[in-house]
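Just one protein chain is left out here, and the rest sit where they should.
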Amino acid sequence: MKVSLDTLRALGRGDKAGDRVVPPTGFTARLTVFVAAAMAFLAVFALALSLAAGRLATSWGEELARASTVRISAPSGQVATQTEAALRLLQQTPGVASARALSEAEQQALLEPWFGPDLPVTELPVPQLIEVTETPEGYDAAGLRLRLQAEVPGAVLDDHARWRKPLVAAAARLKLLGWLSGLLIAAAVGAMVTLAANAALAANAQVIAVLRLVGATDAYIARAFVRRFTLRALSGAAVGTVLGVAAVALLPSGGETAGFLTGLSFRGWHWALPVLVPVLSAAVAFASTAVAARRVLGGLS
Amino acid sequence: MKVSLDTLRALGRGDKAGDRVVPPTGFTARLTVFVAAAMAFLAVFALALSLAAGRLATSWGEELARASTVRISAPSGQVATQTEAALRLLQQTPGVASARALSEAEQQALLEPWFGPDLPVTELPVPQLIEVTETPEGYDAAGLRLRLQAEVPGAVLDDHARWRKPLVAAAARLKLLGWLSGLLIAAAVGAMVTLAANAALAANAQVIAVLRLVGATDAYIARAFVRRFTLRALSGAAVGTVLGVAAVALLPSGGETAGFLTGLSFRGWHWALPVLVPVLSAAVAFASTAVAARRVLGGLS
Amino acid sequence: MIELDNVAYSYGGGELLSELSLQLAPGSFHFLTGPSGTGKTTLLKLCYGALRPTAGQARLFGTDVREMDRDAVAMSRRRIGVVHQDCQFLDHLSLAENVALPLTVAGEPISPQDQNLRELLGWVGLTSRANALPPELSGGERQRAALARAVISSPEVVLADEPTGNVDWEMSQRLLRLLVELNRMGVTVLIATHDLQLIRAAKSQVQARVLRIVNRKLQSAGVDL
Partner (left out) sequence: MIELDNVAYSYGGGELLSELSLQLAPGSFHFLTGPSGTGKTTLLKLCYGALRPTAGQARLFGTDVREMDRDAVAMSRRRIGVVHQDCQFLDHLSLAENVALPLTVAGEPISPQDQNLRELLGWVGLTSRANALPPELSGGERQRAALARAVISSPEVVLADEPTGNVDWEMSQRLLRLLVELNRMGVTVLIATHDLQLIRAAKSQVQARVLRIVNRKLQSAGVDL
């Protein structure tokens, strides 16, 4: 017990002495903290953006999967048979995953905005709608149209939702862009912390030279700087991350319909992801300061 | 001619000599350029975000302005008279800016997604729709409903679009947030350029002291640093802005329907706005370096 | 040229110098001596306006330093050549450019091939090192460069703080001769030094007054040398 306490105390003492030899905070120090905080703040936003773009791409992709409709307009008596014929035909078509006639309730829900909730769908010559789900490969729309024309005269294939395909591609690109900007910000954090560390080391060239001349080992000198910069980057990034998460949490949420931006938030366990930001910042600071310190030290005998 | 040429040449020579006394680029210099570029890049994005949020708020607001509908379902013969009665009543209602019956073509356009382009609207018992535009104050929905019930039995007031009201508030908040983040980034640019300038001046403390000792005036010393930092911030921010604008221009555009994010672009003359970013960065660098230089110089006799 | 009138100076603690008076007449030659830490450098700083007296009056070229703004101080430094005890340079400029720096900042840049500059560098024995950077110089070379920089702009006064502490006897004689020559041309010279041998050597070449800081005041010290 005594021994370990002593060791700890010695470590504490040693650290304090080691910290003393590096001058206290100057502009480069504040710069490092500020850079880390600002970039962490932005990194949290980029993270939220990437995740939101990912969610958007997924949901648009799902919509595309059940994108086409077959509309059957026929005299009342024939609707049922034509629907059945169309369903049969669709089930045999390669590229169609499934086909399903919408129920009355579903059709009514679709039409409610226009006709009010009291619309007697059955009494109207409302066409029967069939929801067609495609396989990932998709079907040959022109061929299907020809066959429908031949076998189910009242059927019209409406793959109007196909226009969403470029959108899904766009969402995928957005997702990529989000991750890319996240990577860019990470690279920027790295570059800026490296530059700040280098600037601080350059400003402390005399300190390093003096320490080296009085017999300090490279490890001792590097440790003094590395510890300080890692802590600065960690604390700065932690503050920035907390602020960033708070800002994301406070972003007005307009519900699902409110479009993309108000979906710029974390969902579920994704709230834990920003914790990575300060950890990674500290790791970058650690590595870049170590490299920079070794480089400066290498120039001294 | 000779004189002005000589003056120019002297100026050029003087500048060159003045530039020489500040050490060439070191880490703090690269830091300044990098900071300016990174922050300009982000500023362009924040600008695009603010403008897009502004457009969104405006368009949602417009939608809200003609948000309610009156739906008249009546036996075919009575539709026309009831529509007229409803229009009369609406025009007398305080809070209603205008009311207009939709034409057949308009109704058909609205219904097309569900019934196909061949729907014979006139033959269907499709209700007549009246578009009601509110004044900014809005009308008393409950009172209007009661009066419609009494005077136009087939009319149903549908202010379903009112749910968009919180959305418009959200969009306004977003717009604010966009400008706020723009301001934040501007403040961050300012702070980081100031810090970088201070770090560089701290690293060049000896240069400044030597210059002062050999008889350089404050203006001469400050000018040498201010010119250099302004140019660095300007060039860094210019590169960052160009990259940012290019990135915004390359953002996949999914058309109007594609939701908010793909609308993250500039429209029309807004493309000229990013030019402000490097100009403002240079101005900030100019001011902050001048202040920092004066502060450092003030500490020397 | 430079007059200190009942001047006192304190760095915050007790007074380092007090009731001290000094007149540097045009063309005069002074030595300043005294044990380490008695305030020689401080006194020189008062003479070129780097410090302002805490009491009394310091006049540079007839103007009270308290009435001079920062630009006036800068301008007066162009008329005073100073060799600092810790000679600092711009480490990114060559020795020749550093020596020419007072001219550069005064807006009269000269080329490294300028005849005056070459001669001056030759006199202080730095011709072969003209293109070296300051960190590549030896201690004595730095001191000689500082002296060259102090006299390049033909100042009216030269204040030299320990200009020979790091050079050998022969070179210190050479530097002394340079200052004596300048003095013959009318330049006022004040040298702070510990080197009593140097003072003795100077006495044979020039009419020099030796001042000593004792008990925070200036004393003439001619007798005991």
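Per-chain residue numbering starts at 1, and chain names A, B and C are given in the order in which the chains are listed.
One rule holds in what follows: a residue touches a chain if its C-beta (ideal position, glycine included) is under 8 Å from a C-beta of that chain, and two chains touch if they have at least 3 such contacts.
Everything quoted here is computed from the prediction, not taken from an experiment.
Student: For the full complex, can you list every visible chain touched by the one that's not shown?
Tutor: Taken over the complete structure, the missing chain's partners among displayed chains are A, C.
Student: Using the touch definition up top, pick the residue from A:Pro24, A:Pro75, A:Pro136 or A:Gly268 that touches the left-out chain.
Tutor: Of the candidates A:Pro24, A:Pro75, A:Pro136 or A:Gly268, A:Pro24 is in touch with the missing chain.
Student: Contact with the hidden chain only, please: which chain A residues?
Tutor: 13-14, 17, 20-21, 23-24, 206-207, 209-220, 297, 301
Student: Which residues does chain C use to touch the chain missing from this display?
Tutor: 11, 33-37, 40-41, 85-86, 125, 129, 136, 138-141, 144, 161-162, 165-171, 194, 196-197
The working rule: only the chains that are shown with their structure count from here on.
Student: Among all other chains, pick the one whose mean CA position is farthest from the mean CA position of chain C.
Tutor: Between chain C and every other chain, the largest centroid distance is to A.
Student: Which chain lies at the heart of the structure, taking centres as C-alpha averages?
Tutor: Of the chains present, the most centrally placed is B.
Student: Determine the centre-to-centre distance between chain B and chain C, using the mean Cα coordinates as centres, and give it in whole Å.
Tutor: So the centroids are 62 Å from each other.
Student: Could you state the distance in Å from the CA-based centre of chain A to that of chain C?
Tutor: 66
Student: Where in chain C do residues touch two or more of the other chains?
Tutor: In chain C, no residue touches at least two other chains, as defined above.
Student: Please list all residues of chain A that touch 2 or more other chains.
Tutor: In chain A, no residue touches two or more other chains.
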